[in-house]
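The other protein chains are all here in position, but one chain of the complex has been omitted.
Per-chain numbering from 1; labels A, B and C assigned in written order.
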Amino acid sequence: MVKDITGKVILNNNVGNNIFLLCLEAEEVEEVYPGQFAMLSVGDEYDPFLRRPMSIFKRDKNRYYFLYQVVGRGTHLLSKKRNKEEIKVLLPLGNSFPNLNKKENVLVVGGGVGIAPLNFLVDYYKDQVNFYTFIGFSSFVSEEVYLDLKKYSREFVISSEDGSIGYKGKILDFIPKDLNTFDKIISCGPSQMLKLLVKRVEDKDRVYLSLEERMGCGFGICLSCAIKSKDKVLHVCKEGPVFCGTEVIWDE
Amino acid sequence: MVKDITGKVILNNNVGNNIFLLCLEAEEVEEVYPGQFAMLSVGDEYDPFLRRPMSIFKRDKNRYYFLYQVVGRGTHLLSKKRNKEEIKVLLPLGNSFPNLNKKENVLVVGGGVGIAPLNFLVDYYKDQVNFYTFIGFSSFVSEEVYLDLKKYSREFVISSEDGSIGYKGKILDFIPKDLNTFDKIISCGPSQMLKLLVKRVEDKDRVYLSLEERMGCGFGICLSCAIKSKDKVLHVCKEGPVFCGTEVIWDE
Amino acid sequence: MNNLEVRIGSLIFKNPILLASGTCGNGREINKFYDINGLGGFVTKSITLNPREGNPPPRIWESYAGILNSIGLENVGLQKFLEEEMPFLERLSTNVIVSIAGEKKEEYYEIARNLRGCKISGVELNLSCPNVEGGGMLFGIDKEMVKEITKKVVKEIGKPVWVKLTPQAKDIVEIVKAVKDAGGEAVVLFNTFLGLAIDWKKRKPVFKRIFAGYSGPAVKPLVLRYVWEVYEENLLPIVGCGGIVSFSDVLEYIFAGASLVQIGSANFRDPWIGERLVKEAFKYFEKERVMDLIGIAHKNYKEVEE
Partner (left out) sequence: MNNLEVRIGSLIFKNPILLASGTCGNGREINKFYDINGLGGFVTKSITLNPREGNPPPRIWESYAGILNSIGLENVGLQKFLEEEMPFLERLSTNVIVSIAGEKKEEYYEIARNLRGCKISGVELNLSCPNVEGGGMLFGIDKEMVKEITKKVVKEIGKPVWVKLTPQAKDIVEIVKAVKDAGGEAVVLFNTFLGLAIDWKKRKPVFKRIFAGYSGPAVKPLVLRYVWEVYEENLLPIVGCGGIVSFSDVLEYIFAGASLVQIGSANFRDPWIGERLVKEAFKYFEKERVMDLIGIAHKNYKEVEE
């Protein structure tokens, strides 16, 4: 059941260049799965008007974590929220990552704040699945951002474009050459990265991507978030945000 | 010089039925006089759009106090501000109360949050002037609201319509019968109260009133705050907010 | 009779709160949040004869206290609508108004014919589509066209017909007269306003079609002005729509002359808004009837001025 919960800020730290880690304390909502997202209200008044979609970065009982980058007015307002301030959060929304089987080998590839849903995924399946995690940033991020991913992955590689953390370069330069050895490949990040990644995998049905599109509502009533699939229109908030590599087309 | 200072909330207490006492810490601005007001920005985004006019309740070096009542969206937002949050404040604006002479006998009459500018006045002249202060509220207010007025007045009377504090009734029922004994009469409050008060004074030029009108800017460029005087239009933010009893007409 | 009840034309609404077309799906999605039978009614997403994919992204863009949208009438088309949505809609116990759109006149009529037998309260004509036969001008800005389409749909459907006006029409009152002459039961004021946003980083229009539909709190005073003007003409009941986000907005519309209101963009921010407004209406109208207060501001204004 989707709920509109009121979260109290208990942490809203700058953890990188314009990147923030937010933790909200609220009531415990049942059945929240990795890959799902929330719509965060950024203010009580009517400017800005819409809520902002954010992946769930981590969930710990009644605590919900979000990792976000300040890109515009809404995220700027979010970054100003202080402890004890309240934020309304509609969740859980969207589908989720596929169920992972015991002992599967899963390649996880994340770019920037796109690691948010991946973090939840790895945290969720940490005891059962073998994760090989590759994440890249444009510049420095502090350890809280990737601590879980590092701890719960068999292999963990981090890179940054300016070399300020991990290897220097884009993360796709560091992922394994042979992608056939993985049972599943799960990724989230800039669309350019996703596009290149999917290209490199032969069996597109082993790839799962979390996509973004501008959203009005987040629960299927406005039809803003449409993307074109092969033969039909898909809505990121309803049929997604997680799509199988076979569903997505990358022209334009 | 009018400045736009950024105040940090260091106190924002509920001190009565929908009444709040706000203290902002900011830079020290020169030459702020009793009767002047400020325009408080209630949010960084564009809804609500305008700032809100508020009388200065007290000024203590770099601390500015405001006493306000929650009546609409803007004051509601103000009441939600927590410690350390920032509020932009344009001040000082408007004229001020007339200079008071040493040992003058001054009658001060305040209704509701209209006591705000009167509090600053009494605090400012406390060592030199004999104040006879009469203030009324509709319901209970806590002591912080009238502490200064009580302390620095020769005579101090408080009333409330529901009797929950001081005498029960409207404050005009308790002011001295003979108003001719006072050198000046200074008042602020609901216009109905001001109207009745002015009626009872013979020499209208001994009465000074602080008036309100809806404001767009607070510094004379929008012409929203016009009130009709005998022969011309006056602007509350420029020629006021303090007007002499001779200037104001009360028809309509 | 309950105080919230509103009758317009041949329909009875248990309260004046409706949800607007294109902002509540086909009811099902909102019904997950609350029982939509508690509403006065709602209007389905506009359907067209054939399925439409809609416009390429971006389809939505935020402005100050308002949004611009360019959805492009994405919908499954009449056939699938009848198969997949109608059974749910027919089981509801509130007013369901089906919104119809088309690029050719004949499309409106064919849809109307197909809806004739359905258990729905009526239809709302969305005339804010470009008329492909008529050179791409909107149907809704041409009073002859409005009259012609409305008349024919009224005949074909045998149910109440509402016409949703576009604020782009040059003379709104003329259009309302046309609707009245053609047998429409009410006018809905308004569909979205034409607006533009420039992506200043890319230095080009945000939307592929340049202009987009502007809605949200920002448009409220503009729509209210026309509600007032149309009410003064005393032609047809008015359904007010534009920028409602709070109960005081609802009251402004009713007092200005709207018999019913539709909530649009606000559903995106708060899916429960419809239910909440109904609750507030119950409280506010405890001792007065909505029907007695429609347009009350006109009376009060005249009394003061005289």
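In this section, contacts are C-beta pairs under 8 Å (C-beta built on N, C-alpha and C of every residue); 3 or more make two chains touch, one makes a residue touch a chain.
Bear in mind that the values here come from a model prediction, so they are computed numbers and not experimental data.
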item	value
Which displayed chains the hidden chain touches across the whole complex	A, B, C
Touching the absent chain when the full complex is considered, from C:118, C:173 or C:222	C:222
Residue of C:12, C:137 or C:196 touching the missing chain in the full complex	C:196
Residue of B:69, B:105, B:130 or B:224 touching the missing chain in the full complex	B:224
Residues from subunit A at the interface with the omitted partner, ascending	45-47
Residues of subunit C in contact with the chain not shown	63-66, 68, 170-171, 193-198, 200, 202-205, 210-211, 214, 216-222, 224-225, 227-228, 243, 245, 248, 251-252, 255-256, 293, 296-297, 300-301, 304
Touch list for subunit B against the chain that is not drawn	1-2, 4, 41, 46-51, 73, 90, 213-217, 219-228, 233, 252
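Here is the rule we go by: only the chains that are shown with their structure count from here on.
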item	value
Most remote chain, CA-based centroid, reference being subunit C	B
Distance from the mean Cα position of subunit B to that of subunit A, given in whole angstrom	52
Touching two or more other chains - residues of subunit A	46-48, 73
In subunit C, residues with contacts to at least two other chains	64-65, 217
